[in-house]
Every structure is written in structure tokens, then in C-alpha cells.
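Only one protein chain is missing; all other protein chains are in place.
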Amino acid sequence: MKVAVSRKEHFNAAHRLYNPEWSDERNEQIFGKCSNPHFHGHNYELIVTLLGEPDSDTGYVYDMKKLSDLIREHVTSRFDHKNLNLDTAYFKNLNPTAENIAIVIWRILRQQIDNQYDLKIKLYETERNFVEYPAH
Amino acid sequence: MKVAVSRKEHFNAAHRLYNPEWSDERNEQIFGKCSNPHFHGHNYELIVTLLGEPDSDTGYVYDMKKLSDLIREHVTSRFDHKNLNLDTAYFKNLNPTAENIAIVIWRILRQQIDNQYDLKIKLYETERNFVEYPAH
Amino acid sequence: MKVAVSRKEHFNAAHRLYNPEWSDERNEQIFGKCSNPHFHGHNYELIVTLLGEPDSDTGYVYDMKKLSDLIREHVTSRFDHKNLNLDTAYFKNLNPTAENIAIVIWRILRQQIDNQYDLKIKLYETERNFVEYPAH
Amino acid sequence: MKVAVSRKEHFNAAHRLYNPEWSDERNEQIFGKCSNPHFHGHNYELIVTLLGEPDSDTGYVYDMKKLSDLIREHVTSRFDHKNLNLDTAYFKNLNPTAENIAIVIWRILRQQIDNQYDLKIKLYETERNFVEYPAH
Amino acid sequence: MKVAVSRKEHFNAAHRLYNPEWSDERNEQIFGKCSNPHFHGHNYELIVTLLGEPDSDTGYVYDMKKLSDLIREHVTSRFDHKNLNLDTAYFKNLNPTAENIAIVIWRILRQQIDNQYDLKIKLYETERNFVEYPAH
Partner (left out) sequence: MKVAVSRKEHFNAAHRLYNPEWSDERNEQIFGKCSNPHFHGHNYELIVTLLGEPDSDTGYVYDMKKLSDLIREHVTSRFDHKNLNLDTAYFKNLNPTAENIAIVIWRILRQQIDNQYDLKIKLYETERNFVEYPAH
């Protein structure tokens, strides 16, 4: 049976929900105040989970220090204190909803972590709204 | 792969654990102080989770504002600041354990949310006791 | 300079806000859904704080185990899983608002704790509503 | 002795720390990544505290429902999902540090709440950084 | 469909990560400051989850009071305020990583809880590092 190990990190960012193919009225209608043209922001809490077998020599599934370093190097250094729409390439043509941010983070980290480990992302946009990817 | 989106709401309610087919002694024996005839109460924290694919136009699996409104209209407006045993029809003949409250909430919301979305309920009765439905 | 030491405990109780000298209409008008005749309830989080000098032999201002035992014996054993209006003498003629519950707990504990220690009570009725007594 | 009553609310906003009388280099040097020209953001947690005597008829120092409504009408409706620098008049010429935001909120609410009540503001910019005003 | 019921308990313990077959240098290299020979410690938060069908008479999947008692008798009484490496038999020859502690707790409780209930363990070593067993 596998063990899941999780590391929690955070980043603070501005964003705006917006579909460029829609009129301003439709963006306002669908996204409400989340579509404010001058942006708003969040303290995002990010939990990265890996599933695997504990190594018999270390007792670790994965070194949490190494996982923390990977998250900081590849995710939070790119997103922390940034405007997700304007300062990152990922959301130039992708709406930075919590769902899409979680999928982007999963894709970034999937390239950094050996495929022997299943990878899951949980992202809190606020204390009351959060997403998980993949989910089943 | 699907994304799970979750919304947290809360309600404050009184309840009493009680099986009307049992003697008072047996109710006291099985439910202890939770069977106090004058009721006690909790701040229930409710997390509602939907699983689905993000919409390509919005980037949403489900509009969290709409989910919050559904929960308030169909669940918390009926349970908040109520006596679950006396003020709601759901627990007239059903013991209001956390397990049963979660199942009742699932049934209420299942009628409001399209079947393309899987639905899960997590309910905290206290910070130390909580339930999830369905679980596997 | 003094040190403040604090112990957090909790209890779950039902209550109803109600002034018996008022009509039902006025109770409803002032207290809203908090005046539901069938009661509602909360998970109360209670923080008891003592101020004093650390003892030179122990390094303790007060033994937290002893403080925890005092709180359980004199406060939570009387309030936990109870209906504050019906099951306790304290609120027979006193409205069990968070303010009044905090004052009652302060008076109970003030009799148990030597006057060399200043005593303060903090009581969370919900995560978003809380009171402190005395305050200045 | 007085009782302090507190209400917690929240708002999500974008901001940028910036002194217009300084060069970009100096802003960058002093405020670091908090001076990102495209803004970043936070989930601000706001706690408003009033000190007073419980009313003998209600047992309330202040109706928390009324306090919550005042905060929403006068504070969070103006700041939530806004860019503090661009969308509010308060920070046109005032750097939106947590300190200054707390002082602004205090001034707004001081005009709404009778002077018989002392007023205090606590504002969490992140879980790890927070301010209180006034403090002594 | 099954319901999952969970109980949260905690214990405070000292430990040291160390592989006796390795040199001190290699232990230091792999485990860093977690291998400090004089130990360090944590407030462990333990969540025990059982999956099953609610009983038709009680509405309980499992009595949380009974589960809490089992955890205290068989787990926290053995681990709380202990040195996991020196004071327990479980980690004499097993590195007390969060992964291994969770597996040990699962094995202890599996013997106490009827096999009709699936059993899962979640263990927080810190607020930012936690593990789950079994996971899939």
C-alpha cells in the first residue's frame, strides 16, 4: 500500500478573470467582481502531494526539503507577488481560475518529479474556495 | 482528468441524539451526554465538492458563487440557527448524527446539481469530529 | 514584567437569546434567528489567561495542567453538551449572550484562582464572533 | 469592567507598495517584490473590536449583526475585489501598507460607531503578517 | 455508499531521523538538521478515519467516543511526551519518519478495529508537512 506525502507552500498574487473573446458586459455578467479590470488578489495556499512507497533506507517517500525546494524554484518563484495575467506566460491566453492555476502547477511539477510518484495538487484561493487536481 | 472544486459554508444548530424506540436509559447508555433532552449544539462547517471538467470558455468547473447560493438557499437557510430535531422535517424520524446530516445534505443538493458533476459532502461537527459522504 | 499564560478549552452547548420582559415580537426583532424558541447551538472555544511572575523553582506562572483541570471541573463540566438556558442556574435570569457567558465564567474562575493572578476570559461563539473580559 | 466584542470579516484585494516621490530603483530597493508595478494581492482578514458595557436589556455590548452590516457597507464593499491603489480614493496618495489600511479602516468606522465604544482594528495581510491599531 | 468518519487527536514527541547502517556524515547529508543527535520534536496531529455504513439504530458508523478511547489507549498513551527513538519499541529499528509513524499507527489500530471498517491514517508532523496511509 502506498503512502501520500504532502507539502504546503503559499504565494500571493493578483489576477483577473476575463475571456478576451467576450464583451466587457459578458465578462462582467459571468465573472462579476472577479473581472474587475484593475485586478484583485489572493493569498494562495498550495498543497503538493506525492504517492509512493517509503524507501527502505530513509523511510521517506520523498524528501520534503527537496519537494519544498522544487515548488519554490518552479512554482512560487514564478507566481509569488506577481500579476498572474500580466507577469506570467501561463495565463496570457488562459483564464487564471483556481482550476486552471492548479492544472498549470500540476503540469509544471509533473516535469520535475519522477513518474513513479503520482502527483496531486490542492489549491486554496480563499479559505472557503479550493480545488484539487486530478480528482476522481 | 477531472478537477474537484469545493465551497465551505457553515451553520449553527441545536440537536439531540435519540432513538425513540429505545428507553431513556438505553439512549443515555449509547449516546451519553449527546442525548441530553434539552439539546446541545454545534457550529457545523460544511464543505461541498463537485467533480467535473473545467469549461473551456470560463475555466470554471462550476461557478462558486452559484454553488454558494444553492447551499444557502437549500441547506443553510433550513438548518442555520435551528433545532435539527424539532425545526426540520428531515430529522423528525432520523437521528441527527453527523453521518445522517451529511447524507441528508447530499440528497438535498443532488437534486439541485446536474448529474454530470459528482457530488461529495464533508461535515465538521467539531474541529475533532467530521464525516465525508460518499466515501470509498 | 509579568507573563501571561493561556489555556484553550472548548464546550458545545445549545442556547437561545431571549428577554422574558419583552414580547415575542420584540425578542424576534432584537435577537432575530438567535431567539428561535427551540434553541440553536455553538462549539464555544474558551481561552483562560492568567498574568503573573514565573516561579523561580518551576519556571511556571501557573501549572497549565492544574488550570485545565480547574476549567474542566468548574466550567466545561457544567456547560458542555448542555442547554445554557434550561440546564444551568447561571442563565435562568440572564441572557446567555457571549458577553454574559464570558462574565459568568470569569466570576466562576475568579473564586478558584488566587488573586495574585490577573484573570482574563476570551470566548469564541463562532470563528467570526468573539468576546474578551475584562477589556481595557 | 468593560467587555470587548469582535467581528471578523474579510476582503480580497490587489495592491502595490510605492512611494511616488522616489525613483523606481528606490521603490524596488525598499519595497522589494511588494513594489511589482503590475500589483499582487492578498486575502485580508479584518477583525473589528468594540469595547463597552453590556446593555442590561439585551446582554449585548453591540449587536454583531449590526457591526457586520456596518463593516460590509462602509469597508468591505469598498475594498473587496478591488485594486487598493487604483480603485479607492483612500490610497491615491497613501501607500497601502497593512499599517495604513488599518488606520484608514479605523477612521472610516470611527465615524459610524458611537464614541462611547472604544474601537480597535486588527488586519491580517497574510497568516504571518498582521497589524493592530491603535496599540499601546 | 459508505460514509467516512474521522477523529482528530494529538501527541507531542521527540524524535531523530537516523539510519544506524550509515556513517554520521551520511545521516547528516541525507537527513540534515532532522538528524540532530540530541533530538528535536513536534506536535503531531493525528486523524483516524473509518469507512463503513451507518448503523440503522444509532445513525453512527462508529462511536467517536469509542474511537477516541481506542486511539488514546493504544496510540497516544504510548507516544505522547515520549522520545519515539528511545521510549518506544516500534522505532528501535525503524526510522521515525512521518511515513513510518503513520504505518505503525495504522498497524496498531488495525488490530483494534473490526475489518468491516476500512481504516486510514493522516498524520501532520508540522502544519506544512503531512502524510496519509494507505493512499491511492
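Going in written order, the chains are labelled A, B, C, D and E, and every chain counts its residues from 1.
Criterion: contacts are C-beta pairs under 8 Å (C-beta built on N, C-alpha and C of every residue); 3 or more make two chains touch, one makes a residue touch a chain.
On a predicted model such as this, the values are computed, not experimentally measured, just so you know.
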Which chains here would be touched by the one that got left out? C, D, E
Consider the whole complex, including the chain that is not shown, and state which of E:R26, E:H40 or E:R110 touches that chain. E:H40
Residues from chain D at the interface with the omitted partner, ascending: 17, 19, 21-22, 30-32, 94-100, 102-103, 127-136
Tell me which stretches of chain C touch the chain missing from the display. 1-9, 51, 54, 57-61, 63-65
Could you pull out which residues of chain E are in touch with the chain that's been left out? 10, 12-15, 33-34, 36, 38-43, 80-83, 86-87, 126-127
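Keep this in mind: only the chains that are shown with their structure count from here on.
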Greatest centre-to-centre gap (Cα means) from chain D is with chain E
Are the interface residues of chain B and chain E largely the same numbers on each copy, more than half shared, or largely different? different
How far is the middle of chain B from the middle of chain D, if each middle is the mean of its Cα atoms, in Å? 34
Pairs of chains in contact (touch as defined earlier), listed by label: A-B, A-D, A-E, B-C, B-E, C-D
